[in-house]
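The structure follows.
Showing just some of the chains, left in place.
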Amino acid sequence: MTSGGDCPGLNAVIRGVVLKGIKSHDHEFVGFLDGWRGVVDGDIIELPRQRVRGISKQGGTILGTSRTNPYDGPNGGPENIAATLDRLDVDALIAIGGEGTLAGARELTDAGLPIVGVPKTIDNDLDATDYSFGFDTAVQIATEAIDRLRTTGESHHRCMIAEVMGRHVGWIALHAGMASGAHAILIPEQKVSTAQVAEWVREAHDRGRAPLVVVAEGWVPEGDAEPWAERGTDASGRPRLGGIGEHLAPEIEALTGIETRAATLGHIQRGGVPSAYDRVLATRLGMAAVDAVSDKRWGTMVSLHGTDVVVVPFEEALGNLKTVPQHRYDEAAVLFG
Amino acid sequence: MTSGGDCPGLNAVIRGVVLKGIKSHDHEFVGFLDGWRGVVDGDIIELPRQRVRGISKQGGTILGTSRTNPYDGPNGGPENIAATLDRLDVDALIAIGGEGTLAGARELTDAGLPIVGVPKTIDNDLDATDYSFGFDTAVQIATEAIDRLRTTGESHHRCMIAEVMGRHVGWIALHAGMASGAHAILIPEQKVSTAQVAEWVREAHDRGRAPLVVVAEGWVPEGDAEPWAERGTDASGRPRLGGIGEHLAPEIEALTGIETRAATLGHIQRGGVPSAYDRVLATRLGMAAVDAVSDKRWGTMVSLHGTDVVVVPFEEALGNLKTVPQHRYDEAAVLFG
Amino acid sequence: MTSGGDCPGLNAVIRGVVLKGIKSHDHEFVGFLDGWRGVVDGDIIELPRQRVRGISKQGGTILGTSRTNPYDGPNGGPENIAATLDRLDVDALIAIGGEGTLAGARELTDAGLPIVGVPKTIDNDLDATDYSFGFDTAVQIATEAIDRLRTTGESHHRCMIAEVMGRHVGWIALHAGMASGAHAILIPEQKVSTAQVAEWVREAHDRGRAPLVVVAEGWVPEGDAEPWAERGTDASGRPRLGGIGEHLAPEIEALTGIETRAATLGHIQRGGVPSAYDRVLATRLGMAAVDAVSDKRWGTMVSLHGTDVVVVPFEEALGNLKTVPQHRYDEAAVLFG
């Protein structure tokens, strides 16, 4: 079962699970459709070997996904789900998802259901795993896009602002910003004033550079209360369009006098062909998950520690967002201005 | 001199001009900086052979660009420019730019200045050339981005709207939409009602597809008066953020009940490494331009006809935007819905 | 039916044929498997609309391909094939293939069979069409690979030789060489001595460049009789490995004293995701082919003239390879050395 926002590598996990399960453990597999929705409704498809062939390089998930939770509706909750699994002759569930999915899985496991988790977060915000699949692809796509923006900035002597994903943590911004040589990286973990951003922009401009700012969608300028992405409606009652990047651009232009343009990278960061890194990681996680099932290690999830794939209890992964630590920000900040 | 918005291939033109000019005609070259601004101000850099090495794969322009025009300021106008060229010992000017630049070049040529033009339009909206460099790269980038969006749409059973460049013509939307298998392509040349778009979306959804709409930024829904991009400020007096795609998404969602998301591809379409197609075309145009200079064919521009690079008078290229003809739209529309 | 070597865009042709045929002409479609083999054997699959969804971005061909010819075996030849088509209730055949395929199609058409052709040649060697799909993708892949080779050449002050496809014509080498800034482009159409190549390499090296040579696999050094690719076995009776690039590298190194390495790009040039250009072209050709079928224009093929897709008799396309003309070689040769 795949749940939550889509993420490059989901299909490689599914393929890893199925191939390893068939070849090493003689398991059979079905896939629940559209996340917890399919679990609650008992909506499944067969997953024989030929169904997963060639899918590790496909973005998205062949099982579909949704943001529903396992307690929704008359058929939700642990007892109903246990009955549904029983009726479908399903002995264990591999839940591939983020914080919310794994929290749901934990509650169900506590209630006795046989579940193993696979961490999925494109934002890289889950504790207890060094990296999660999808993150590398997102950083790579963002970096390639920002490389493109730079040539426009340089030709027009403009400041370019690239808004990348990251509602609550700044990992994508940090890595894409370091990779692309940003003169400022703005992340939710660090309050910075617009005046300070303008100062970095001015410094880069004064050295003859076209200033580049990489901003996470969840960044909040010092003095502001809430992320731009959650600002609701505009004065005319319409949903507010644009993101923090588009909002920031005219402010930087006003403060510096330097022509400034924003680009919001948006959904292109989460779709499409996964990077080789993510395919390998996702395949390994899927294979380890099915091993954990064979060992009946319910209530655990697989994770990456260094170069090893290990098994950790759900509780280690949940509760705390993995934010960008101060020393990683400081490391990048040497390059600002 | 490169003028107007930046475009992948500008550096390949410059390289083609310089290498061909040096090797075949024994010319020497300088580059005017930042478009007409540099011409008016007499602001130049030397362009020896080593200055153009390896640049054909660089996006943007090593000469910088701007949107100023040759009549600006006290040093503008044909007489002043003629004096400046004379002072700098410049015998001819190659002007690389779009409609506005070439219109300026034409007036100056009519006033006696020795100018040859190279057409530059990422939107492919210049008459008298089959294709202009930069267009192929923009279509390729847009298509790759849309390929990525599709996997998200399919995983979430969503309608995805991709907004691409094209203020006045829909060539990028037409080609990227055909290449990516769009269920609707919305271009400035064709008024279509939002209800019709919703109908196409519903049809695709009913066949089990995640509907894909590709919309040019300058498209205007039937009944509306002006492009979204020119709507000015919102009700609170702030510049209106977001583009037609973001505006259209909630309308389609309201009409169809299908979750709909928009992505604005924006500036990434015009920057970065040019496609091989554009590098070859740009190199050939640059080489032909310097031949036209040697032949003193002032008042002409180079252009692509079929597989040949030819020379045409400015007046053939100017006056009419090259819009998407009805038969090309009809061809693509077979794929809608 | 798709026949001959695979080529990016084949699936986009198939999709264009099927969607246009269903929507505009109410046709039904089957696909013959593995080129003429499937036609002779009457081996087909159904091609309903859902079978072609999403395939325009897939490389290769969903129908499979082979190099067999329509006269092979006891069921070959026009009369047998006519009987097979009749038995399968097939009213017309769209043959997608190169010189050999179309020559076969022509003979069958002369014998009364209802066939329309679609030109397919990754080498761009078919007369009567400006470009064929697949060529743009091959040039793009080759160019990106050569861009990568250059950084190695520059870091090590080496000469790099890139061998690209092109047994009989040099179009891929010409375009990839111009796009990547080659100091020598070696094509089958032009006999050049190894000493001349060494001279160009030395010139580039003397200017401080890492020399880059792009050579088509079918190039023959002046004085040699036959292409390297057809040299048969080595002195020990084993099939000769490596291509002209690997053969040329030690000779250039010996002549110039400059360390020289070769890379053979090989099959990567013909597989994988087609470029947007090729997807659009292939879709348009497919749609035009099914229109030609509706008009019963047997014995013709669709082709690109400028920006238009037109219909031409087979005989215009056959008989002469479309070689690189002298003026295109001379244009590129300005950049040599």
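Note that the chains take the letters A, B and C in the order they are written out, and that residue 1 is the start of every chain.
Everything that follows uses one rule, which is that contacts are C-beta pairs under 8 Å (C-beta built on N, C-alpha and C of every residue); 3 or more make two chains touch, one makes a residue touch a chain.
The structure displayed is predicted, hence computed values, not measured ones.
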Oligomeric copy total, full assembly; chains in place: 3: 4
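Everything that follows uses one rule, which is that only the chains that are shown with their structure count from here on.
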Partner chains shared by subunit A and subunit B (touch criterion as defined above): none
Whole-Å separation of chain centres (CA-atom averages), subunit A against subunit B: 34
Distance between the centres, which are taken as Cα means, of subunit C and subunit A, whole angstrom: 41
Distance between chain centroids, defined by C-alpha means - subunit B, subunit C (Å): 30
Subunit B: positions in contact with at least two other chains: 144, 147, 150, 273
Residues on subunit B engaged by subunit C in the complex (per definition of touch): 15, 19-20, 23-24, 49-50, 53-54, 56-57, 130-131, 136, 139-140, 142-144, 147, 150, 175-176, 178-181, 207-209, 273, 275-277, 279-280, 283-284, 287, 305-307, 331, 334-335
In the complex, subunit A residues that touch subunit B: 2, 5-6, 8, 10, 34, 58-61, 64-66, 141, 144-145, 147-152, 154-157, 160, 234-236, 238-242, 246-247, 250, 261, 263-268, 270-273
